[in-house]
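All protein chains but one are shown in place.
Naming follows writing order (A, B and C), and every chain is counted from residue 1.
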Amino acid sequence: MLLRLGYDMQFEVPEAAACVAQLRIHPSRIEGLRETDAMCVEPAIPLEEYIDSFGNLCTRFLAPAGTLRLSATALFEDSGQADSVNPGAAARPIAELPADTLQFLLPSRYCEVDALAAAAFDLFAATAPGWERVQRICDWVQEKVTFGYSYARPTKTALDVFAERKGVCRDFQHLAITLCRAMGIPARYAAGYLGDIGIPPAPFPMDFSAWFEVYLEDRWWAFDARHNTPRIGRILMATGRDAADVAFFTSFGTANLTNFLVVSEEVQSDTNSARPAA
Amino acid sequence: MLLRLGYDMQFEVPEAAACVAQLRIHPSRIEGLRETDAMCVEPAIPLEEYIDSFGNLCTRFLAPAGTLRLSATALFEDSGQADSVNPGAAARPIAELPADTLQFLLPSRYCEVDALAAAAFDLFAATAPGWERVQRICDWVQEKVTFGYSYARPTKTALDVFAERKGVCRDFQHLAITLCRAMGIPARYAAGYLGDIGIPPAPFPMDFSAWFEVYLEDRWWAFDARHNTPRIGRILMATGRDAADVAFFTSFGTANLTNFLVVSEEVQSDTNSARPAA
Amino acid sequence: MLLRLGYDMQFEVPEAAACVAQLRIHPSRIEGLRETDAMCVEPAIPLEEYIDSFGNLCTRFLAPAGTLRLSATALFEDSGQADSVNPGAAARPIAELPADTLQFLLPSRYCEVDALAAAAFDLFAATAPGWERVQRICDWVQEKVTFGYSYARPTKTALDVFAERKGVCRDFQHLAITLCRAMGIPARYAAGYLGDIGIPPAPFPMDFSAWFEVYLEDRWWAFDARHNTPRIGRILMATGRDAADVAFFTSFGTANLTNFLVVSEEVQSDTNSARPAA
Partner (left out) sequence: MLLRLGYDMQFEVPEAAACVAQLRIHPSRIEGLRETDAMCVEPAIPLEEYIDSFGNLCTRFLAPAGTLRLSATALFEDSGQADSVNPGAAARPIAELPADTLQFLLPSRYCEVDALAAAAFDLFAATAPGWERVQRICDWVQEKVTFGYSYARPTKTALDVFAERKGVCRDFQHLAITLCRAMGIPARYAAGYLGDIGIPPAPFPMDFSAWFEVYLEDRWWAFDARHNTPRIGRILMATGRDAADVAFFTSFGTANLTNFLVVSEEVQSDTNSARPAA
C-alpha cells in the first residue's frame, strides 16, 4: 500500500527563535520511504539533524523573525496491515526485560506512575499479565474518559485525567501509559501519521496522531487508548516517555501557528506509477 | 451510659498569638452534659465564645507568649446506642433538600467535588440512591485506602487520596464526603470524642476522632469511612465542610504542641453516683 | 445616580434539574432598589427564596426539561461614588476581629491558604499591615498574572494561578484573596454588577463581574485585583469564601446556556422619570 504523507505548516515568529522539529519518519520505518520526507523550510536556513536519546530523527534550526513555513510530501510504502493483535503475547518479567526498556517503567512529566500505582494495582491486578492486561487498560481508559477538544490543557497529566475523566488524544495515551507502567509493562508515547484508511473519514481536518507502545514478548506493540481498535497506516515519527519528549514542533521563544495541514492518505498505485511518466 | 470526656493539652507559644478552639460539645448534644465541659485555660486569660456559621461553639483568646494549657473534664450522659443504621433511608431529591444543607453539596478546600464528579458517577451511579449508596462509598473508601500515620500531610485533598490510596482518618472522610456530594448527597465533616466502647481497645493513646455525616430522609446520619462500623459513644464537637472548617485548635502564629491527652471512656454509674456522697 | 441593572439568560435543560440562582441584589444593598430585581422565570414554576450562610439571597427551583429563561430588570439608585480608598485603614489584630470574619482567614476550595502561606509571607511581610498590604497584593497580582479567556478552567485554584501566571477575572481574585488571608487579613469573594461608568467602554458584551472584599478597621472594603482601580457602580449580588460559594447559576444536572445578556448602565434621570409619562 502506498501512502502520501506530508504536512504544510506556517508560523509567525516575532523574534528569532531556536526550534526543534520531530517531523521525520522514524528511523525504524525508514525502509518504507519511496520519496523523501525531507523537511522543506522557508526561508532557506541551515538545518541540523540529530538523533535524540529515544532514537528520533530531529531537525533543529534558528528560525529568523518573520514567516516560517515547514513542509514535506513523502511517498511511503506500508504493509497495509492493521496493527498487530497478539492476545498471547506475554509480559516479560522485569528482570528479563532489555535494559533499554526499563526507563519506560519510570514516572515522567505527564505520567505520575508513583502517584497512581495503588489505583492501577487495584483496577488491574486481576487481569492476566501481558496483552490482555494492556487491552483491559485501553478498554477502561476509552470507556471512562470523555473526549473533547475543549478539555485540552498543556499541563494536564495522567493524574488529572484519572480524576477528571476528560481529555484529548494525548491524555488518553498518558493515562494508559501510566497504568501500564504501574503494572510493570514498559510503555512509551508514540506519534506519527495515521490516516482514516478502512474507517469512515473523520469530520475533522487531518492531523498527526498520538498512540502508545508497550513492550511484550520481545518487541514493542502499538496500542491506542483513544480509538482502541487496530488501524491501518500508522507511520511512526517519534517516541518518548510522554508528550514532553515528543513534539512535532518546539520553539524556544514565540512562534504562532497560522496554518496547519497534514496529509496521510492512500495513493492508488496506478496513479502513482503514472506520475513519473507525466 | 455515662461518659467521662476531656482533654489536657499544652503548647509552647513563642509570641502572643490569636487562637481559636473548637473544643466544646456541639450545641446539638448539649443536653447530655452532666458536668460542664467548660475549657480551663492556663494562664487565666479572657475567653470569648461564639457560634460559627456551622453552629459550632468556638472559643477564642489571645494566648500570651509562654506555656499555654487547655483542659476540660466533662461528664456526659449518652444513650449508649451505636450509630443508627437505617438501610431504608432515602436520599432526598436535591430540589427538596432543606436550604441549609445545600452548601454541603459544594466543593470545599479538601473536597474537590468538581474534579472528582465523573469518577464518582462512574463508580457509584449503579448503587441505589440513599443509605446503600453512602454505605457503598464507605466500603469502597475503606477497602481502597491504606491507613498510615506517615501518610498525613496538611495539604492532602480528596483528589490526592483518590489517586495515592493512602491516608489518615481525615483523608478517608474527605474522600467519602467528596464522593457523596458528587452523587448529590449532602455530606459534612464531623469531629468529636469517640472512645473504644464495645470494641477492643486501640493500641494508641486516645485521640479525638473525625467522621462524617450525610443528610438522608430528614436528618443527618453519622458515617465513618475509616472504621466503617457502627460505634458507641460518638460525641460531636464540631462540623463543617471539611477539616479546613473543623480544627480543635487553630493558632494564628506559632504554637508548638508539647503535651496531648484525650479521655473518652465509660464511667460506671455506681462509682459516679457515689461521688457526690463522698 | 440611577442604574438600570438586569439580565436575560436562557438555558436548554434536557432533564428536570434542581437549580440555585444567586441573582438578587445582596440584602446589604437592598435599600438602593427603585424597581424590583425580582427574577422572572419562564416557564412559570414555583420559586423558593432563602438566605444562605453568607447572607446571600438565593432562589431555588426545579427547572423542568426544556427551555429555561431567567430575567430581571431593576432600577437601582447608587451613590455614584467610586470604590472607597482609605490608605490609612489598619488591619485589625486577629484577636480583635469580629468572630464572623474569621472564616475568611481559612483555606477554601480555590484558595489554598495553607499551601501558599510561606510564599505570601515572603512576598508581603515587608509591607505595612492594612490598606497598603492589600493594595500591594493587588498590584502584584495584576502585574504578574496575564488575563486571557482561554486560560479559564473550572478547577483552577490560586496555587495554579500563582505558578502559571495566567487566568480570568476570578483567578485574579482567588490569588489575591489567598495572599490576603495568608497575611492575616480576612478576604472574601464578591460578585455582582459592574458597568463601565467612568471608563472607556469594554469591547466585550457586558457580563457580571467578580471582585473581592477585605476586612480592615471595622468594615469590608472592595478591591479588584483584575482591574485594580476604583470603579463606580459596583453593585453586590453575592459573597462567599470563593467562587465555589458564589455562582450566578448552579444546576444539579445539565443546563446548557444558550443566551446570556447582562445590563448595567447609567440611566439619565430625566429619561427615566419621563418613562412613566410615555
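As a convention for this text, a contact is a pair of C-beta atoms (placed from the backbone, for glycine too) under 8 Å apart; a residue touches a chain by one contact, two chains touch by 3 or more.
As the structure is a prediction and not an experimental result, all values here were calculated from the model.
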Original post:
Which is it among A:V20, A:V41 or A:A225 that touches the chain not included here?
Top reply: A:V20
Original post:
Of the residues A:C40, A:A65, A:L106 or A:A152, which one touches the chain left out of the display?
Top reply: A:L106
Original post:
When the complex is taken as a whole, what residues of chain B touch the one chain not shown?
Top reply: 153, 155, 164
Subject >> Positions on chain C contacted by the hidden chain, ascending >> reply: 112, 115-116, 118-119, 122, 144, 146, 159, 162-166
Original post:
In terms of residues, what is the contact footprint of the unshown chain on chain A?
Top reply: 18, 20, 48, 50, 52-54, 58, 60-62, 93-95, 99-100, 102-103, 105-109, 111-112, 114-115, 154-155, 184, 244-245, 252
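Throughout what follows, only the chains that are shown with their structure count from here on.
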Original post:
Do chain B and chain C face each other with the same patch, meaning over half of the contact numbers show up on both, or with different patches?
Top reply: same
**OP:** Could you tell me which chain's Cα centre is nearest to the average position of every protein Cα atom shown?
**Re:** C
Original post:
How many angstrom lie between the CA centroids of chain A and chain B, rounded to a whole number?
Top reply: 49
**OP:** Could you tell me the distance, in whole angstrom, between the mean C-alpha positions of chain A and chain C?
**Re:** 44
Original post:
Mind pulling the chain C residues that touch 2 or more other chains?
Top reply: 155
